[in-house]
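A protein chain is absent from this complex, but the other protein chains hold their places.
Coming up: chain A.
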Amino acid sequence: MEFIDLLMLGFSHSLTPTNLFYCLVGALLGTLIGVLPGVGPTATIAMLLPITFSLPPLAALVMLAGIYYGAQYGGSTTAILLNVPGEATAAVTAIDGHQMAKNGRPGPALAIAALGSFFAGTIGTLLIAILALPLAALALKFGAPEYFSLMVLALVTSVALAHGSLLKAFAMIFLGLAFGMIGTDVYTGAQRFTFGNLQLADGVSIVALAVGTFGVSEILRNMESRQAERRLTAKVQGLLPSRDELRRSIGPVLRGTFLGSLLGVLPGGGPLLASFGSYSMEKNISRHPETFGKGAVEGIAGPESANNAGAQTSFIPMLTLGIPANPVLALLLGAMILQGIQPGPNVAVRNPDIFWGLITSMWIGNVMLVVLNLPLIGIWVRLLSIPYKALFPTILVFSSIGTFSVTGNVFDLYSIVFFGLLAYLLIKLGCEPAPFILGFILGPIMEETLRRAMILSNGDPLIFVQRPISATLLAFSAIAVLFVVLPMISNRRADIFVED
(Lines give C-alpha, C1' and ligand atoms only; values in the text may rest on other atoms or scores of the structure.)
Protein backbone atom coordinates (compact mmCIF):
# COMPACT_ATOMS: atom_id res chain seq x y z
CA MET A 1 0.00 0.00 0.00
CA GLU A 2 1.36 3.35 -1.02
CA PHE A 3 0.19 5.14 2.11
CA ILE A 4 2.06 2.74 4.41
CA ASP A 5 5.15 3.01 2.21
CA LEU A 6 5.10 6.77 2.49
CA LEU A 7 4.72 6.63 6.25
CA MET A 8 7.64 4.20 6.39
CA LEU A 9 9.66 6.58 4.26
CA GLY A 10 8.78 9.32 6.71
CA PHE A 11 9.82 7.27 9.73
CA SER A 12 13.08 6.33 8.04
CA HIS A 13 13.91 10.04 7.99
CA SER A 14 12.40 11.14 11.28
CA LEU A 15 14.01 8.29 13.24
CA THR A 16 17.59 9.19 12.38
CA PRO A 17 19.59 10.19 15.48
CA THR A 18 19.91 13.81 14.31
CA ASN A 19 16.21 14.30 13.71
CA LEU A 20 15.24 12.44 16.89
CA PHE A 21 17.56 14.78 18.77
CA TYR A 22 16.05 17.93 17.27
CA CYS A 23 12.55 16.56 17.77
CA LEU A 24 13.37 16.11 21.47
CA VAL A 25 14.95 19.56 21.68
CA GLY A 26 11.89 21.11 20.04
CA ALA A 27 9.42 19.25 22.25
CA LEU A 28 11.33 20.15 25.42
CA LEU A 29 11.78 23.77 24.41
CA GLY A 30 8.10 23.93 23.51
CA THR A 31 7.13 22.57 26.92
CA LEU A 32 9.49 25.02 28.59
CA ILE A 33 8.06 28.09 26.89
CA GLY A 34 4.58 26.61 27.27
CA VAL A 35 5.19 26.57 31.02
CA LEU A 36 6.57 30.11 31.14
CA PRO A 37 3.84 32.73 30.90
CA GLY A 38 4.76 35.72 28.80
CA VAL A 39 6.85 33.69 26.37
CA GLY A 40 4.74 32.31 23.55
CA PRO A 41 5.48 29.86 20.75
CA THR A 42 5.36 32.55 18.06
CA ALA A 43 8.04 34.67 19.71
CA THR A 44 10.17 31.60 20.46
CA ILE A 45 10.00 30.29 16.92
CA ALA A 46 10.80 33.77 15.61
CA MET A 47 13.79 33.85 17.93
CA LEU A 48 15.07 30.42 16.91
CA LEU A 49 14.31 30.77 13.20
CA PRO A 50 17.79 32.15 12.45
CA ILE A 51 19.51 29.31 14.28
CA THR A 52 17.69 26.68 12.25
CA PHE A 53 19.21 28.23 9.16
CA SER A 54 22.42 26.32 9.90
CA LEU A 55 20.60 22.99 10.39
CA PRO A 56 19.55 20.53 7.67
CA PRO A 57 16.02 21.41 6.41
CA LEU A 58 14.19 18.49 8.01
CA ALA A 59 15.90 18.92 11.39
CA ALA A 60 15.00 22.61 11.35
CA LEU A 61 11.32 21.99 10.63
CA VAL A 62 11.08 19.08 13.06
CA MET A 63 12.44 21.24 15.87
CA LEU A 64 10.25 24.26 15.12
CA ALA A 65 7.14 22.09 14.85
CA GLY A 66 8.05 20.49 18.18
CA ILE A 67 8.12 23.89 19.85
CA TYR A 68 4.61 24.59 18.56
CA TYR A 69 2.87 21.46 19.77
CA GLY A 70 5.12 21.12 22.81
CA ALA A 71 3.81 24.48 23.99
CA GLN A 72 0.27 23.04 23.94
CA TYR A 73 1.36 20.39 26.45
CA GLY A 74 3.37 22.73 28.63
CA GLY A 75 0.72 25.42 28.84
CA SER A 76 -1.69 23.16 30.68
CA THR A 77 0.77 22.12 33.39
CA THR A 78 1.01 25.50 35.04
CA ALA A 79 -2.63 26.24 34.30
CA ILE A 80 -3.61 23.24 36.41
CA LEU A 81 -1.03 23.51 39.16
CA LEU A 82 -0.81 27.26 39.61
CA ASN A 83 -3.80 28.76 37.83
CA VAL A 84 -1.24 30.44 35.56
CA PRO A 85 -1.99 29.56 31.93
CA GLY A 86 1.44 29.43 30.30
CA GLU A 87 -0.25 29.83 26.94
CA ALA A 88 -3.44 31.53 25.87
CA THR A 89 -4.77 28.14 24.75
CA ALA A 90 -4.56 26.84 28.31
CA ALA A 91 -6.64 29.66 29.76
CA VAL A 92 -9.80 27.55 29.77
CA THR A 93 -7.91 24.57 31.17
CA ALA A 94 -7.07 26.68 34.20
CA ILE A 95 -10.75 27.15 35.06
CA ASP A 96 -11.50 23.55 35.95
CA GLY A 97 -7.95 22.22 36.03
CA HIS A 98 -6.91 24.43 38.89
CA GLN A 99 -10.11 23.65 40.79
CA MET A 100 -9.35 19.94 40.43
CA ALA A 101 -5.86 20.59 41.79
CA LYS A 102 -7.35 22.46 44.73
CA ASN A 103 -9.74 19.57 45.32
CA GLY A 104 -6.69 17.37 45.83
CA ARG A 105 -6.58 15.76 42.39
CA PRO A 106 -3.78 17.64 40.56
CA GLY A 107 -2.16 14.41 39.36
CA PRO A 108 -5.22 13.02 37.58
CA ALA A 109 -5.92 16.44 36.07
CA LEU A 110 -2.42 16.50 34.58
CA ALA A 111 -2.72 12.91 33.40
CA ILE A 112 -6.06 13.52 31.69
CA ALA A 113 -4.68 16.63 30.01
CA ALA A 114 -1.63 14.75 28.76
CA LEU A 115 -3.51 11.66 27.62
CA GLY A 116 -6.20 13.70 25.91
CA SER A 117 -3.53 15.74 24.15
CA PHE A 118 -1.74 12.60 23.07
CA PHE A 119 -4.86 10.97 21.68
CA ALA A 120 -5.78 14.17 19.83
CA GLY A 121 -2.22 14.58 18.57
CA THR A 122 -2.21 11.06 17.18
CA ILE A 123 -5.52 11.54 15.37
CA GLY A 124 -4.40 14.96 14.16
CA THR A 125 -1.18 13.56 12.72
CA LEU A 126 -3.05 10.71 11.09
CA LEU A 127 -5.44 13.19 9.51
CA ILE A 128 -2.53 15.15 8.05
CA ALA A 129 -1.08 11.95 6.60
CA ILE A 130 -4.41 10.91 5.07
CA LEU A 131 -5.51 14.30 3.74
CA ALA A 132 -2.17 15.66 2.60
CA LEU A 133 -1.80 13.85 -0.71
CA PRO A 134 -5.37 14.24 -2.03
CA LEU A 135 -5.37 17.92 -1.09
CA ALA A 136 -2.00 18.53 -2.68
CA ALA A 137 -3.16 16.72 -5.82
CA LEU A 138 -6.25 18.92 -5.93
CA ALA A 139 -4.19 22.06 -5.41
CA LEU A 140 -1.85 21.08 -8.25
CA LYS A 141 -4.81 21.44 -10.64
CA PHE A 142 -5.28 25.04 -9.51
CA GLY A 143 -4.41 27.78 -11.94
CA ALA A 144 -3.51 31.31 -11.01
CA PRO A 145 -7.14 32.51 -10.58
CA GLU A 146 -7.99 29.61 -8.26
CA TYR A 147 -4.87 30.20 -6.21
CA PHE A 148 -5.64 33.86 -5.85
CA SER A 149 -9.20 33.15 -4.68
CA LEU A 150 -7.91 30.50 -2.30
CA MET A 151 -5.67 33.08 -0.68
CA VAL A 152 -8.53 35.54 -0.45
CA LEU A 153 -10.52 32.86 1.34
CA ALA A 154 -7.62 32.07 3.67
CA LEU A 155 -7.17 35.70 4.64
CA VAL A 156 -10.89 36.32 5.07
CA THR A 157 -11.45 33.29 7.31
CA SER A 158 -8.38 34.14 9.36
CA VAL A 159 -10.04 37.48 10.07
CA ALA A 160 -13.51 36.08 10.58
CA LEU A 161 -12.34 33.62 13.21
CA ALA A 162 -10.12 36.06 15.07
CA HIS A 163 -11.57 38.11 17.88
CA GLY A 164 -11.69 41.87 17.97
CA SER A 165 -12.62 44.41 15.34
CA LEU A 166 -13.16 43.03 11.85
CA LEU A 167 -12.19 46.33 10.22
CA LYS A 168 -8.94 46.55 12.12
CA ALA A 169 -8.09 42.95 11.23
CA PHE A 170 -8.67 43.69 7.53
CA ALA A 171 -6.55 46.81 7.79
CA MET A 172 -3.78 44.72 9.39
CA ILE A 173 -3.94 42.27 6.47
CA PHE A 174 -3.58 45.13 4.01
CA LEU A 175 -0.68 46.57 6.00
CA GLY A 176 0.98 43.14 5.85
CA LEU A 177 0.34 42.91 2.10
CA ALA A 178 1.89 46.36 1.68
CA PHE A 179 5.05 45.45 3.61
CA GLY A 180 5.26 42.23 1.60
CA MET A 181 5.67 44.30 -1.57
CA ILE A 182 8.79 46.13 -0.38
CA GLY A 183 11.81 45.09 -2.44
CA THR A 184 12.51 44.23 -6.05
CA ASP A 185 9.55 43.56 -8.35
CA VAL A 186 10.10 40.09 -9.81
CA TYR A 187 8.61 40.93 -13.21
CA THR A 188 10.33 44.23 -14.00
CA GLY A 189 13.18 44.49 -11.51
CA ALA A 190 11.84 47.84 -10.32
CA GLN A 191 12.77 48.84 -6.77
CA ARG A 192 9.64 49.34 -4.70
CA PHE A 193 9.48 51.34 -1.45
CA THR A 194 13.15 50.73 -0.68
CA PHE A 195 14.12 54.40 -0.16
CA GLY A 196 16.98 53.57 -2.52
CA ASN A 197 18.33 51.34 0.25
CA LEU A 198 20.11 48.31 -1.21
CA GLN A 199 19.54 46.34 1.98
CA LEU A 200 15.80 46.39 1.29
CA ALA A 201 16.22 45.13 -2.28
CA ASP A 202 15.49 41.55 -1.18
CA GLY A 203 12.48 42.72 0.77
CA VAL A 204 11.87 43.00 4.49
CA SER A 205 13.57 40.17 6.40
CA ILE A 206 10.88 37.83 7.68
CA VAL A 207 13.05 36.99 10.68
CA ALA A 208 13.36 40.65 11.66
CA LEU A 209 9.66 41.25 11.09
CA ALA A 210 8.67 38.25 13.18
CA VAL A 211 11.11 38.95 16.01
CA GLY A 212 9.90 42.54 16.19
CA THR A 213 6.19 41.90 15.76
CA PHE A 214 5.96 39.00 18.18
CA GLY A 215 9.09 39.10 20.35
CA VAL A 216 9.70 42.77 21.10
CA SER A 217 6.01 43.70 21.30
CA GLU A 218 5.41 40.85 23.74
CA ILE A 219 8.27 42.02 25.95
CA LEU A 220 6.90 45.56 26.00
CA ARG A 221 3.45 44.29 26.87
CA ASN A 222 4.83 42.29 29.78
CA MET A 223 6.59 45.38 31.09
CA GLU A 224 3.35 47.23 31.61
CA SER A 225 2.86 45.58 34.95
CA ARG A 226 5.14 44.09 37.54
CA GLN A 227 5.42 40.32 37.40
CA ALA A 228 3.56 38.67 40.23
CA GLU A 229 5.17 35.97 42.28
CA ARG A 230 3.75 32.51 41.83
CA ARG A 231 3.15 29.88 44.41
CA LEU A 232 2.47 26.21 44.05
CA THR A 233 -0.88 25.36 45.59
CA ALA A 234 -0.96 21.62 45.34
CA LYS A 235 1.56 18.86 45.57
CA VAL A 236 1.35 16.25 42.85
CA GLN A 237 1.08 12.80 44.32
CA GLY A 238 -0.81 10.12 42.42
CA LEU A 239 -1.16 10.57 38.69
CA LEU A 240 -3.70 7.87 37.96
CA PRO A 241 -7.22 9.13 37.25
CA SER A 242 -10.08 7.22 38.83
CA ARG A 243 -12.27 4.98 36.69
CA ASP A 244 -15.07 7.52 36.90
CA GLU A 245 -12.81 10.36 35.77
CA LEU A 246 -11.60 8.31 32.82
CA ARG A 247 -15.13 7.38 31.80
CA ARG A 248 -16.29 10.98 31.94
CA SER A 249 -13.30 12.08 29.83
CA ILE A 250 -13.87 9.80 26.85
CA GLY A 251 -16.70 11.83 25.31
CA PRO A 252 -15.04 15.23 25.73
CA VAL A 253 -11.74 13.90 24.33
CA LEU A 254 -13.47 12.53 21.20
CA ARG A 255 -15.56 15.67 20.68
CA GLY A 256 -12.59 17.93 21.44
CA THR A 257 -10.42 16.06 18.95
CA PHE A 258 -13.09 16.36 16.28
CA LEU A 259 -13.75 20.06 16.88
CA GLY A 260 -10.04 20.84 17.19
CA SER A 261 -9.15 19.00 13.99
CA LEU A 262 -11.86 20.89 12.14
CA LEU A 263 -10.95 24.32 13.49
CA GLY A 264 -7.24 23.69 13.08
CA VAL A 265 -7.54 23.39 9.30
CA LEU A 266 -9.29 26.74 8.99
CA PRO A 267 -7.03 29.75 8.65
CA GLY A 268 -7.21 31.83 11.79
CA GLY A 269 -8.60 28.85 13.69
CA GLY A 270 -5.96 26.74 15.29
CA PRO A 271 -5.54 25.71 18.90
CA LEU A 272 -6.82 28.86 20.63
CA LEU A 273 -10.27 28.87 19.11
CA ALA A 274 -10.41 25.08 19.45
CA SER A 275 -9.89 25.05 23.20
CA PHE A 276 -12.39 27.86 23.87
CA GLY A 277 -14.92 26.28 21.52
CA SER A 278 -14.57 22.88 23.11
CA TYR A 279 -15.03 24.25 26.62
CA SER A 280 -18.25 26.04 25.78
CA MET A 281 -19.49 23.00 23.86
CA GLU A 282 -18.85 20.64 26.79
CA LYS A 283 -20.55 23.06 29.15
CA ASN A 284 -23.57 23.36 26.87
CA ILE A 285 -24.17 19.65 26.35
CA SER A 286 -23.30 18.58 29.90
CA ARG A 287 -26.10 17.25 32.06
CA HIS A 288 -24.38 18.89 35.01
CA PRO A 289 -23.26 22.28 33.72
CA GLU A 290 -23.13 23.50 37.33
CA THR A 291 -20.02 21.37 37.96
CA PHE A 292 -18.06 23.42 35.39
CA GLY A 293 -15.77 25.87 37.10
CA LYS A 294 -15.71 23.67 40.18
CA GLY A 295 -13.29 21.05 38.91
CA ALA A 296 -15.15 19.17 36.16
CA VAL A 297 -12.80 16.77 34.43
CA GLU A 298 -14.71 17.33 31.19
CA GLY A 299 -13.51 20.93 31.24
CA ILE A 300 -9.91 19.72 31.00
CA ALA A 301 -10.28 16.71 28.73
CA GLY A 302 -12.18 18.57 26.00
CA PRO A 303 -10.13 21.76 25.57
CA GLU A 304 -6.78 20.03 26.00
CA SER A 305 -7.61 17.52 23.26
CA ALA A 306 -9.03 20.25 21.08
CA ASN A 307 -6.00 22.52 21.25
CA ASN A 308 -3.54 19.78 20.45
CA ALA A 309 -5.67 18.45 17.59
CA GLY A 310 -5.91 22.00 16.28
CA ALA A 311 -2.16 22.49 16.54
CA GLN A 312 -1.59 19.35 14.45
CA THR A 313 -4.17 19.83 11.74
CA SER A 314 -3.20 23.47 11.19
CA PHE A 315 -0.21 21.96 9.37
CA ILE A 316 -2.52 20.65 6.63
CA PRO A 317 -3.05 23.90 4.68
CA MET A 318 0.58 24.88 5.24
CA LEU A 319 2.02 21.62 3.93
CA THR A 320 -0.39 21.01 1.07
CA LEU A 321 -1.29 24.49 -0.16
CA GLY A 322 1.49 26.66 1.18
CA ILE A 323 -1.06 28.66 3.17
CA PRO A 324 -0.31 29.31 6.84
CA ALA A 325 -3.29 29.03 9.19
CA ASN A 326 -1.73 31.21 11.87
CA PRO A 327 1.47 33.16 12.65
CA VAL A 328 3.35 30.09 13.88
CA LEU A 329 2.72 28.30 10.61
CA ALA A 330 3.63 31.48 8.75
CA LEU A 331 7.03 31.33 10.43
CA LEU A 332 7.41 27.63 9.59
CA LEU A 333 6.66 28.58 6.02
CA GLY A 334 9.36 31.22 6.35
CA ALA A 335 11.74 28.56 7.65
CA MET A 336 11.02 26.41 4.58
CA ILE A 337 11.75 29.35 2.28
CA LEU A 338 14.97 30.10 4.17
CA GLN A 339 15.94 26.48 3.59
CA GLY A 340 15.30 26.80 -0.12
CA ILE A 341 12.12 24.71 -0.19
CA GLN A 342 9.35 26.30 -2.23
CA PRO A 343 6.16 25.82 -0.19
CA GLY A 344 2.98 24.67 -1.89
CA PRO A 345 1.43 21.51 -3.26
CA ASN A 346 4.73 20.46 -4.81
CA VAL A 347 6.48 19.85 -1.51
CA ALA A 348 4.99 16.35 -1.20
CA VAL A 349 6.24 15.45 -4.67
CA ARG A 350 9.62 17.18 -4.73
CA ASN A 351 10.62 16.75 -1.08
CA PRO A 352 8.84 13.60 0.10
CA ASP A 353 11.58 12.99 2.67
CA ILE A 354 10.89 16.32 4.32
CA PHE A 355 7.13 16.14 3.91
CA TRP A 356 6.69 12.67 5.42
CA GLY A 357 9.61 13.06 7.77
CA LEU A 358 7.96 16.10 9.34
CA ILE A 359 4.55 14.43 9.61
CA THR A 360 5.92 11.30 11.27
CA SER A 361 8.17 13.35 13.55
CA MET A 362 5.09 15.05 14.94
CA TRP A 363 3.75 11.73 16.14
CA ILE A 364 7.15 10.81 17.61
CA GLY A 365 7.24 14.20 19.31
CA ASN A 366 3.82 13.57 20.83
CA VAL A 367 5.03 10.24 22.22
CA MET A 368 8.09 11.95 23.69
CA LEU A 369 5.92 14.62 25.27
CA VAL A 370 3.53 12.27 26.96
CA VAL A 371 6.35 10.05 28.22
CA LEU A 372 8.62 12.86 29.35
CA ASN A 373 6.21 15.44 30.59
CA LEU A 374 4.55 13.71 33.49
CA PRO A 375 7.76 12.60 35.22
CA LEU A 376 9.37 16.01 34.65
CA ILE A 377 6.53 18.08 36.09
CA GLY A 378 8.61 18.99 39.15
CA ILE A 379 11.29 20.52 36.93
CA TRP A 380 8.80 22.48 34.85
CA VAL A 381 7.20 23.96 37.91
CA ARG A 382 10.56 24.96 39.37
CA LEU A 383 11.42 26.70 36.09
CA LEU A 384 8.60 29.10 36.80
CA SER A 385 10.84 30.78 39.35
CA ILE A 386 13.07 32.13 36.54
CA PRO A 387 12.40 35.84 36.85
CA TYR A 388 11.22 37.75 33.80
CA LYS A 389 14.02 40.29 34.32
CA ALA A 390 16.44 37.51 33.32
CA LEU A 391 14.25 36.10 30.56
CA PHE A 392 13.57 39.11 28.41
CA PRO A 393 17.20 40.29 28.03
CA THR A 394 18.03 36.74 26.95
CA ILE A 395 15.26 36.81 24.34
CA LEU A 396 16.31 40.25 23.10
CA VAL A 397 20.04 39.60 22.81
CA PHE A 398 19.58 36.09 21.45
CA SER A 399 17.20 37.17 18.71
CA SER A 400 19.36 40.18 17.82
CA ILE A 401 22.38 37.95 17.26
CA GLY A 402 20.25 35.37 15.48
CA THR A 403 18.68 37.85 13.09
CA PHE A 404 22.07 39.31 12.31
CA SER A 405 23.55 35.85 11.71
CA VAL A 406 21.16 35.02 8.84
CA THR A 407 22.34 37.71 6.43
CA GLY A 408 25.04 39.61 8.32
CA ASN A 409 22.90 42.62 7.59
CA VAL A 410 22.92 45.29 10.30
CA PHE A 411 19.84 46.89 8.75
CA ASP A 412 17.74 43.88 9.85
CA LEU A 413 18.49 44.79 13.48
CA TYR A 414 16.98 48.23 13.00
CA SER A 415 13.98 46.59 11.31
CA ILE A 416 13.41 44.57 14.52
CA VAL A 417 13.04 47.81 16.47
CA PHE A 418 10.78 49.38 13.83
CA PHE A 419 8.41 46.41 13.71
CA GLY A 420 8.55 45.91 17.47
CA LEU A 421 7.45 49.45 18.23
CA LEU A 422 4.88 49.53 15.41
CA ALA A 423 3.33 46.22 16.46
CA TYR A 424 3.27 47.21 20.11
CA LEU A 425 1.55 50.49 19.32
CA LEU A 426 -1.00 48.78 17.07
CA ILE A 427 -1.69 46.10 19.68
CA LYS A 428 -2.36 48.86 22.23
CA LEU A 429 -4.78 50.36 19.73
CA GLY A 430 -6.70 47.11 19.48
CA CYS A 431 -5.13 45.63 16.32
CA GLU A 432 -3.96 42.02 16.61
CA PRO A 433 -0.67 41.28 14.82
CA ALA A 434 -1.60 37.83 13.45
CA PRO A 435 -3.35 39.05 10.24
CA PHE A 436 -0.38 41.33 9.61
CA ILE A 437 2.13 38.51 9.27
CA LEU A 438 -0.30 36.38 7.24
CA GLY A 439 -0.70 39.27 4.80
CA PHE A 440 3.05 39.77 4.70
CA ILE A 441 3.70 36.11 3.86
CA LEU A 442 0.89 35.76 1.34
CA GLY A 443 1.32 39.19 -0.27
CA PRO A 444 3.96 38.33 -2.87
CA ILE A 445 2.17 35.12 -3.93
CA MET A 446 -1.14 36.97 -4.15
CA GLU A 447 0.33 39.66 -6.35
CA GLU A 448 1.98 37.12 -8.62
CA THR A 449 -1.16 35.01 -9.05
CA LEU A 450 -3.23 38.15 -9.63
CA ARG A 451 -0.91 39.28 -12.39
CA ARG A 452 -0.85 35.82 -14.01
CA ALA A 453 -4.64 35.54 -13.80
CA MET A 454 -5.05 38.93 -15.46
CA ILE A 455 -2.71 37.98 -18.29
CA LEU A 456 -4.75 34.81 -18.71
CA SER A 457 -8.01 36.75 -18.97
CA ASN A 458 -6.75 39.70 -21.01
CA GLY A 459 -7.27 41.97 -18.04
CA ASP A 460 -10.85 40.92 -17.32
CA PRO A 461 -11.41 40.58 -13.55
CA LEU A 462 -14.54 38.50 -14.21
CA ILE A 463 -12.26 35.48 -14.64
CA PHE A 464 -12.41 35.03 -10.85
CA VAL A 465 -16.15 34.40 -10.92
CA GLN A 466 -16.28 32.62 -14.27
CA ARG A 467 -13.99 29.76 -13.26
CA PRO A 468 -16.13 27.48 -11.05
CA ILE A 469 -13.54 26.59 -8.39
CA SER A 470 -12.44 30.17 -8.03
CA ALA A 471 -16.06 31.36 -7.87
CA THR A 472 -16.85 28.81 -5.15
CA LEU A 473 -13.88 29.91 -3.08
CA LEU A 474 -14.88 33.55 -3.38
CA ALA A 475 -18.48 32.67 -2.47
CA PHE A 476 -17.19 31.00 0.71
CA SER A 477 -15.20 34.16 1.47
CA ALA A 478 -18.32 36.27 1.08
CA ILE A 479 -20.27 33.94 3.37
CA ALA A 480 -17.49 34.14 5.96
CA VAL A 481 -17.66 37.94 5.93
CA LEU A 482 -21.46 37.89 6.18
CA PHE A 483 -21.26 35.56 9.16
CA VAL A 484 -19.18 38.05 11.07
CA VAL A 485 -21.04 41.13 10.01
CA LEU A 486 -24.47 39.80 10.95
CA PRO A 487 -24.89 41.08 14.50
CA MET A 488 -26.60 38.06 15.97
CA ILE A 489 -23.81 35.76 14.94
CA SER A 490 -21.07 38.17 15.86
CA ASN A 491 -22.49 38.43 19.37
CA ARG A 492 -22.30 34.70 19.68
CA ARG A 493 -18.73 34.84 18.37
CA ALA A 494 -17.80 37.17 21.20
CA ASP A 495 -19.36 34.77 23.70
CA ILE A 496 -16.90 32.01 22.94
CA PHE A 497 -14.08 34.16 24.22
CA VAL A 498 -15.79 35.24 27.40
CA GLU A 499 -14.62 33.18 30.35
CA ASP A 500 -16.77 32.84 33.35
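Keep this in mind: a contact is a pair of C-beta atoms (placed from the backbone, for glycine too) under 8 Å apart; a residue touches a chain by one contact, two chains touch by 3 or more; residues count from 1.
Basically, contacts and distances are computed from a predicted model.
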| item | value |
| --- | --- |
| "Tripartite tricarboxylate transporter TctB family protein", "SusD family protein", "RNA polymerase sigma factor, sigma-70 family" or "Fe-S cluster assembly scaffold protein NifU" - which is the UniProt name of the missing chain | "Tripartite tricarboxylate transporter TctB family protein" |
| Identified contact with the non-displayed chain, of A:Leu6, A:Leu161, A:Ile219 or A:Val297 | A:Ile219 |
| Options A:Ala171, A:Ala201, A:Leu262 or A:Val367, residue touching the unrepresented chain | A:Ala171 |
| Which residue of A:Phe214, A:Tyr279, A:Phe404 or A:Phe464 touches the chain not shown here | A:Phe404 |
| Residues of chain A (touch criterion as defined above) contacting the omitted chain | 51, 54, 165, 167-168, 170-171, 174-175, 177-178, 181, 185, 187-188, 190, 192-193, 216, 219-220, 223-227, 387-390, 392-394, 396-398, 400-405, 410, 413-414, 416-417, 420-421, 425-426, 428-431, 447, 450-451, 454-455, 458-461 |
